[in-house]
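With one protein chain held back, the other chains of the complex are shown just where they sit.
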Amino acid sequence: MKKIITFGEILMRISPIGNKKMIQSNTLEYYFGGTEVNVAISLAQLGNDVKHVSVVSEDFIGHAAKSFLNQYGVDTSLVTNSGYPLGLYFLETGAVMRPSTISYNRSNSSFSMMDPNHINWNAALDVCDWFHWTGITPALSKQAYQSLKVALQTAKNKNIMVSADPAYRKDLWKYGAKPQEVLNELIELSDIFIGGPNEINELLNTNFKNNTTGFIEGSKHLLHTFPNLKKIFDKTRISTNANWHKIKSRMWDGANFFETEQLEITHIIDRIGTGDAYAAGLIHGLLHFNDKKALKFANAACALKHTIEGDANLVLEKEIELVMNGSLTGRINR
Amino acid sequence: MKKIITFGEILMRISPIGNKKMIQSNTLEYYFGGTEVNVAISLAQLGNDVKHVSVVSEDFIGHAAKSFLNQYGVDTSLVTNSGYPLGLYFLETGAVMRPSTISYNRSNSSFSMMDPNHINWNAALDVCDWFHWTGITPALSKQAYQSLKVALQTAKNKNIMVSADPAYRKDLWKYGAKPQEVLNELIELSDIFIGGPNEINELLNTNFKNNTTGFIEGSKHLLHTFPNLKKIFDKTRISTNANWHKIKSRMWDGANFFETEQLEITHIIDRIGTGDAYAAGLIHGLLHFNDKKALKFANAACALKHTIEGDANLVLEKEIELVMNGSLTGRINR
Amino acid sequence: MKKIITFGEILMRISPIGNKKMIQSNTLEYYFGGTEVNVAISLAQLGNDVKHVSVVSEDFIGHAAKSFLNQYGVDTSLVTNSGYPLGLYFLETGAVMRPSTISYNRSNSSFSMMDPNHINWNAALDVCDWFHWTGITPALSKQAYQSLKVALQTAKNKNIMVSADPAYRKDLWKYGAKPQEVLNELIELSDIFIGGPNEINELLNTNFKNNTTGFIEGSKHLLHTFPNLKKIFDKTRISTNANWHKIKSRMWDGANFFETEQLEITHIIDRIGTGDAYAAGLIHGLLHFNDKKALKFANAACALKHTIEGDANLVLEKEIELVMNGSLTGRINR
Amino acid sequence: MKKIITFGEILMRISPIGNKKMIQSNTLEYYFGGTEVNVAISLAQLGNDVKHVSVVSEDFIGHAAKSFLNQYGVDTSLVTNSGYPLGLYFLETGAVMRPSTISYNRSNSSFSMMDPNHINWNAALDVCDWFHWTGITPALSKQAYQSLKVALQTAKNKNIMVSADPAYRKDLWKYGAKPQEVLNELIELSDIFIGGPNEINELLNTNFKNNTTGFIEGSKHLLHTFPNLKKIFDKTRISTNANWHKIKSRMWDGANFFETEQLEITHIIDRIGTGDAYAAGLIHGLLHFNDKKALKFANAACALKHTIEGDANLVLEKEIELVMNGSLTGRINR
Amino acid sequence: MKKIITFGEILMRISPIGNKKMIQSNTLEYYFGGTEVNVAISLAQLGNDVKHVSVVSEDFIGHAAKSFLNQYGVDTSLVTNSGYPLGLYFLETGAVMRPSTISYNRSNSSFSMMDPNHINWNAALDVCDWFHWTGITPALSKQAYQSLKVALQTAKNKNIMVSADPAYRKDLWKYGAKPQEVLNELIELSDIFIGGPNEINELLNTNFKNNTTGFIEGSKHLLHTFPNLKKIFDKTRISTNANWHKIKSRMWDGANFFETEQLEITHIIDRIGTGDAYAAGLIHGLLHFNDKKALKFANAACALKHTIEGDANLVLEKEIELVMNGSLTGRINR
Partner (left out) sequence: MKKIITFGEILMRISPIGNKKMIQSNTLEYYFGGTEVNVAISLAQLGNDVKHVSVVSEDFIGHAAKSFLNQYGVDTSLVTNSGYPLGLYFLETGAVMRPSTISYNRSNSSFSMMDPNHINWNAALDVCDWFHWTGITPALSKQAYQSLKVALQTAKNKNIMVSADPAYRKDLWKYGAKPQEVLNELIELSDIFIGGPNEINELLNTNFKNNTTGFIEGSKHLLHTFPNLKKIFDKTRISTNANWHKIKSRMWDGANFFETEQLEITHIIDRIGTGDAYAAGLIHGLLHFNDKKALKFANAACALKHTIEGDANLVLEKEIELVMNGSLTGRINR
């Protein structure tokens, strides 16, 4: 089994049932997630050996968070405890033209407030095939950023493949760092870039269009800027409304462009974590298949996540392969 | 804040969860609503000062009904109690080509059996910008009709703007009155008419077609018949099936015709109260914006209500404005 | 009232709520069903006098199973008890391109392990207008097959109309019998065949195409092979994905071909048991209407079942007739 | 099987889950019940052939009510439909020193508003071993009273055993009749009286104490007043609080006094319908056992009902016999 | 109506259903509460005019919090919004010898981080009969302490009655203040002290025993130390285990000792907020009755809260009076 390490905040997601608003019901449901956790869980469900590195509260919430990851097959032996509470968010799920709304309570969390030296990255990455990070982590706090930087440097020294999902969300960057500087510094330590013209423009103040040409030109520009980067993988999403999306993926491997067919999700069950499902599918694909199949696998994984409740993609490899191979009618499997 | 008064029955809605039939589950959920209550709640959520006038049972059901209105910001200081039970209805929610079905239990209700002198309308309407009524109230009982008539006469004397939603449902008229006579009498005391060719034809035995020409001709005829009426606002609905509708609105201000773009609701969450959401959006719009913006606001409010569970529209002004301005993709609002 | 007898396993269906996976929630919901039970319940809801013959466990599960059938109007006086457990299946409900998945636990069930002499078919069929069977029953065990065969022979002797739904599922046939031989033997004792080219090809090793010509040619071949058979009724399904289907029906009465209009189900609530709803609608139609109306009634019944939660179709005759007559907008029925 | 007929209102009970107040949750659960229905269901679960006579609404609520009775084995072929709604009540369940509170909505119900000639009692009681009535029915409306009186006269003519549970609740008597006159008239047509000093004092304006002597003297007085009455059965309840009761039963057969041991219910699950469980246990006992055993059976049935959710007692004969015979530890039955 | 003002944090309480642990279920339920909020809600349910002063988040959680208070009749016009999240706590409910466990997430909350000048206390307290505070507020942050101090000084200047519930919880005091100093300073500005020997010992480093003599001696000492204080009210609790408590109350009015009878709660529904129910009952009693009746009312209110789910006491005045007057059997109120 391939050994993968992820690093990031474990977030509790709390939401009213269905499309209700908080004000309408005193019943809630919850999941544990967080972008890197979602990647970790999906990779574990796909059969990989995944270890997540994080900090949780030392109470029954932290205990439940670790148990949740264990349940889905993620090793939590490198998740430590602290006196700060676990980060969480509330979600009101929208529909059609009404957006879902999220309210975060994470600025004071056990992860954000971590001791940047809390983890011995040299030991943690001792036997590892892949390390995945996203731009959420360096946005949360200086400590989180510092710890991630050490992790990436260590990974580079150990020749571990590193995938970067820049995931720039400007509202998160509150501790004083300059997002572009920080993200670019971290991308320099990475091998695989997950993103397209939108992300490239944000990082490099460029102005590539979000079409095939823009993707290719932007990718070339990005690879030129960060010579360490080897390949670029992106998905595009056409949203009719909150319930109805179309997903298509594309890649630039430094020399060739390839794109998948489009998958249409007419009745979305849960929109959260679909990008993480894409990243997990991609990492799994790159570890086990060739690039083209990896891209198609990632695209199908992303589409399937829209049919799964909760943050993480719980589908199995064979389910993704069926969709990847064109089985789209959803006929009952008796 | 604008001061608005509504008058009508508070109805309890009780239904099995999801699309289950009563026979299939012993779990139910409930809301308080009623057409005028739905208007009141929506107007309160939009930031107005709303007072609802009604009669409820003097037991824990009546207590819960008032608390429900308070929760959503509606003043219930003019809601009185009586020994009769609160009106209620059971709802089995349909899907696709299967209609939702409603079973009423309201003929004996605290509202229908009210003492017509129970409210001092002169005092109640002392400081008021807008009064809204629907054709449900005069259909319920002679007492309800009489009280409404006094309310409208009082409003006229005080130069309060009055909106009329004729909402003719022939099954409700059981106490002996002639619906047309009663409704026409009450429309004579109103300023704003909410309806189109269908409603006009029912009231005046005319035969206008339900298209743009019919709407304009019918509106002219209506304004001629009821010189007190100033403007006419209507929405049209195209139903593919119980889950998929399209909504579009139009107005005649005595001189000009205007219609909105069409909004498509591909995955309806709750169909009940969408007309009330329209009325509330319209009243809010007319109190705060110009007519065209009011119409567009009402159309967007109506569309958004299809995504809200329960009877009343709980969206905020800024959410409606986004949709009104073309933001239809429902992208997550983090 | 028409008297109908069905025979088959009562299966308990257990599933997580909504689209959750088992692993995601400790809350489940259940129904009792089974293909012939679903037919029985639907026929009882349509106003017929229906008796189901089966064997259940002698504990509180068996008691609940019988009570469930009683609740929906099915007579269970010929359901006996045994020491074996009731058969059951777990269902994870899919969405869009993700298939629903079923896990059976029925090989050791009270029905499969029945004493083939447990029922006096001569008495059971004493006053009976119609007997319905499906290919699930002879697939379960030798005992079930033997009992069914006696039932069919008895029905033939009594000139009771017999409908056959071959429902060939190869995974079920584990006790050593050859499916084709067994099914063909039983079809020889039947009058009405529910199926089309796919089923005919499976039974007779033919290769008819699944189009109108194939249906007509296959039907002719089938009627030639089984001269006892009088008419053939089939439905076709186009699946966009797990949530969106189109249904259309066709028949061959030995001389004429007829097909219905297509009904589109854009938001499926529950896919299970839609074939059984078709069979029930057909039997009801053939008992009460002419063939064409029966086919249209069956088609509408099948479409409506997609909007009903659980295994069995709970709609009433008048609801089906409305859809059959083109009322498809699902407007609220107040 | 013994044939028993009951007559009375089918009431829907709607309540928040657990000990919540209406105002605290929008989730409810419901049961169908009513005092005579509870007796009918319990007698059916005990293996008797029970037919309930009533009137329900002609909508999906009435359909669900009948299905509920069918589910528990009660024949509803003599339950007719009307345009009035089904009676219902809301329940907030108390705890310890906080009483449960009930809000009725039944004054306008399909049962109360029945046509007194709606049932052919001569045919209904044609083959019948026992008829049971309670004082709730004649309290509801003149029509209900008249129909019950015909039923009792018919039963007397046919020598059917009649049990009377006077159940005097003064708040119900709103249509103008004098409760004592009406109840005494009906008791004159009965054979078995279920009640003790409290009930006797209410009916006859006497002043017997609620102790053994009072019970014996009151019983003698009652039998003297109503020579048709043969035996008197009563239960006594000591309530520590809403969760903790003790139950003991006593009888006077015209010559002998007998009383049971006391059963203690330390953790009440549901208090509603425990008197009906007693009546059902008694009727079953008198039909199948001797008087003493019948009394002990009724006492145990009553105690066990406190452990069953909902209105009706769902325990089986063997479960009651175990408790009657002293098995009180509630050890798991694997 | 008496006008009462409370000031404190609105806390969201989130817990698994029943006695489940977080790890056991993904379904939660929530309430809004907080010690002073609980007092406010109970006082509003008792018919008083109550205004709560606080700061909440400016998102849908803060909106829901205010709506919750409105629902229960508390005026929130002085509740402002901030960019910090609402404080919350998770609760795992214990049973018998297993304690309930609480995990707080409030150190960074909108209330703790308030601007101490956010409220114009002079205006807020303009028309007010009673102000209530607890020791939780000054424990949370310097800003909260400062604001409370201004409130108390303003109240003193306006001769508003002030009740103090010291509620010392040492884990909360994290911002550097010395609890005793702060609390004593605030008690000097108060009139009514809610507490007994335990609280007095904590505040004054004394060593009074928790018996009648200790209560009287401690009270005398307290009144001597704080001459502004007029009366002291205390409740004592004997806990058999988490489900079974006994409650008794006592007072010292400067000259006389009085104590109530003991109330036994054998089946506790919810233990949270019972002290707040006591405070609310006491304030209501002191505003409307004499001291002795106030104490008995408070004791009964406290006992009844143990039967109510959620944080706040929702019983009505008449329900408390019944218990106060000895009605303890919890007989159904039809």
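Per-chain numbering from 1; labels A, B, C, D and E assigned in written order.
Methods note: contacts are C-beta pairs under 8 Å (C-beta built on N, C-alpha and C of every residue); 3 or more make two chains touch, one makes a residue touch a chain.
This structure is a prediction, so every number in the text was calculated from the model and none was measured.
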**Q.** Chains still shown that are in contact with the chain withheld from the display
**A.** A, B, C, D, E
Q: Consider the whole complex, including the chain that is not shown, and state which of E:Trp173, E:Trp244, E:Phe257 or E:Phe289 touches that chain.
A: E:Trp244
Q) Which residue from E:Lys51, E:Arg271 or E:His284 sits in contact with the chain not drawn here? A) E:Arg271
Q) Residue-wise, where is subunit E in contact with the chain that is not depicted? A) 18-21, 23-24, 94-102, 104, 169, 171, 239-244, 267, 271-272
**Q.** Touching residues (missing chain, whole complex) on subunit B
**A.** 24-27
Q | Positions on subunit A where the hidden chain makes contact | A | 67-68, 70-73
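By our rule, only the chains that are shown with their structure count from here on.
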(Q) Hop distance check: subunit C to subunit E, minimum number of steps through touching chains? (A) 1
Q. What chains, if any, are shared contacts of subunit B and subunit C?
A. A, D, E
Q) Any idea how many Å lie between the Cα centroids of subunit A and subunit C? A) 45
**Q.** Rounded Å distance between subunit B and subunit E, as computed from the means of their C-alpha atoms
**A.** 42
Q.
Could you pull out the residues of subunit B that touch at least 2 other chains?
A. 21, 23, 67-68, 71-72, 101, 104, 267
Q. Given which chains touch which, is the overall layout a line, a ring, a star, complete, or other?
A. complete
